[in-house]
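Excluded from the complex is one protein chain; the other protein chains are retained at their positions.
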Amino acid sequence: MSEALLKVDSLSKSFNGVHALADFSCRLQRSEILGLIGPNGAGKTTLFNIVTGFVTPERGKVSMKSNNITGLAPHRLANHGIARTFQDLRLIRQLSVLDNVLLSFRDQPGEKLGNVFFRSKKSREHEKRNCQEAIRLLAGAGIAEKAGDPAENLSYGQQKLLSLVCCLAAKAEVLLLDEPVAGIAPEMKEKILGMIRDLPAKGKSVILIEHDLDAVMQTCDRLVFMDAGSEVSEGAPQEVRNDPKVIEAYID
Amino acid sequence: MEYLLHILILIGIYVILSTSLNLIVGYTGLLSIAHAAFYGIGAYIAALMALKLHSPFLVNLICAIILSALFGALVGIPSLRIRDDYFVIATFAFQVITFSVLNNWVSFTGGPMGLPGIPQPVIWGLEISSPIGFLILVGIFCTLTLWVTRRIVQSPFGRVLKAVREDEVFAQAAGKNVAAYKVLVFVIGAGMAAVAGAIYAHYISFIDPTSFTVMESIFIISIVIIGGSGSLWGPVVGAVVLVVLPELLRFIGLPSAVAANLRQIIYGGLLVAFMMWRPQGFLGEYAFQGKETRE
Partner (left out) sequence: MSLIAQLLIYGVLAAAIFSLVAVGFYLIFSIVRFFHFAHAAVFTCGAYSVFLLNARCGLPLFFAILVAVVLCSLLGCAMYLAVYRPLRRKGTSSLILLLASLGLYAVFQNLISLAFGDDTKTIRTGAVTEGMNLLGARITSIQVTIVCFSIALVVGVWIFLKRTKIGMVMRAVADDLELARVSGIDSDRIILWTFAISSALAGIAGILVAFDTDMTPTMGLNVLLMGVVAVIIGGSGSIPGVALGALFLGLAQHLGVWGISSQWQDAIAFIILLAFLLVRPEGVLGKRVTKATV
């Protein structure tokens, strides 16, 4: 059993007296797609928020490659090899599609104030390389021709695709995707799921929150079913789906 | 002719002020009513050093920039913790506190009497005393300010600022230390405003706290908004319009007290009008967004 890439141990968090997470633990292996399913309010997005540093847990630990990363600031975690999308689809709509992708690259010298004026040649070259990489990623996603358009001009589905491309630009090892295919047309859904399925082969691991069970069954290697902040069931997709506890939770 | 030069110099000073505020407000989305405080600090530091230490202009200028920039960092820090509307109030607070200090710390700043007799600046042996001389000085610094701003906004650093403007959470998730950017932009903006202050102090050769009030901050923000926030040339257009327009009143032969009131009515009225009909200003692409309040 290889060492898990990302480990979450006994996380607990309440908001206004409601337990969003109750002693929740979970592992993410390398090159694995883990699906996180469960009813609304089960704590899935809270888990993402804690792992990415936007929320501090009351108890528990998050570690990545054996380093304790609990409670670090979001931007530091983002530079630690973690990238995420948001349930409410966050993008910088006023900027171009290309700019959104460029923004998502980490460790850009041009982002340091000093380098804007000194060593600008190095920044420019780095930016140029990022630009080429960004176009390549956008082409891989099939939206390269939209590169110059403001992100707000894209359709909803294309915007979701763009947020996935932004995660790829981050060159993150761990991708946390919050409902990446919710509310979009079947074609686009398939395209995005296909891209997600390709990620383990590139050495990336994914935790996927989705309500679409078919999508989850096709895409994930393993599932965790959550309800009321705790894990109800865990295992291969078929196992979890047929688990009587899961069926019961859905009926409730 | 001299009058024309005077107007151009004023425009130059306000271009520096509005461009620097535009970095904070227009590009990073942080509404601040504290800019006159940075302007005032720059003016007073430069004037005091010239009067008490007789040190060269460039040295005074650098000190003014540094001190104002430090104060800018102080003003920027609350933005990390406080929501937009309340942060505006915090900037009001800094503005009023600064005015209070300038007005009441009589032994240091001369209080309401101000600082008269500020000597002409001497740069590398060259004394600047004529209007043409000041115009060139202002022109150089204007160009420098615009150039620095352009470099910043067209760089990846500037891209992060625009991201922070629209969605801080996205920026953080993309690995950007949003807090650092916010404080830095205040540091830069304050430093640039200090330059305008130093030039103003030497040009008018007398400064008092009444030039650095809340109303002045509102004037500068009006220039930014009306000219076009988030655009490089917007503040220039705004400065030209808002400096020239009230001056035209003089030609109608109004007494200067009346003209002063009318000037404020004009920019207050323009601010309201632009907010209602063209919030992005003349040239801007960005009108304050964020939380909406639909009826």
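Each chain carries a letter (A and B) given by its place in the written order, and its residues are counted from 1.
Just so it is clear, contacts are C-beta pairs under 8 Å (C-beta built on N, C-alpha and C of every residue); 3 or more make two chains touch, one makes a residue touch a chain.
These figures come from a predicted structure and were not determined experimentally.
A.B. asks: Who touches the missing chain here, B:55, B:130, B:154 or B:261?
C.D. replies: Candidates B:55, B:130, B:154 or B:261; residue touching the omitted chain: B:261.
A.B. asks: Quick one: say which of A:55, A:69, A:102 or A:154 touches the chain that got left out.
C.D. replies: If we include the chain that is not displayed, A:55 is the one touching it.
A.B. asks: Tell me which residue among B:113, B:144 or B:215 touches the hidden chain in the full complex.
C.D. replies: In the complete complex, the chain left out is touched by residue B:215.
A.B. asks: Contact with the hidden chain only, please: which chain B residues?
C.D. replies: Contacting residues on chain B, toward the hidden partner: 31, 33, 78, 81-86, 88-90, 92-94, 96-97, 100-101, 103-104, 168-169, 214-215, 218, 221-222, 225, 257-258, 261-262, 264-265, 267-272, 275-276, 279, 287-295.
Here, only the chains that are shown with their structure count from here on.
A.B. asks: If you average the CA atoms of chain A and of chain B, how far apart do the two points sit, in angstrom?
C.D. replies: 41
A.B. asks: Over in the complex, which chain A residues touch chain B? Could you list them?
C.D. replies: The touching residues are 52, 54, 73-76, 78-79, 83-84, 86, 90-95, 99, 102-104, 106, 108, 110-113, 115-117, 120, 123, 127, 166, 170.
A.B. asks: Mind pulling up the chain B residues that touch chain A in the complex?
C.D. replies: 148, 151-152, 155-160, 162-163, 165-167, 169-178, 184, 188, 285-286
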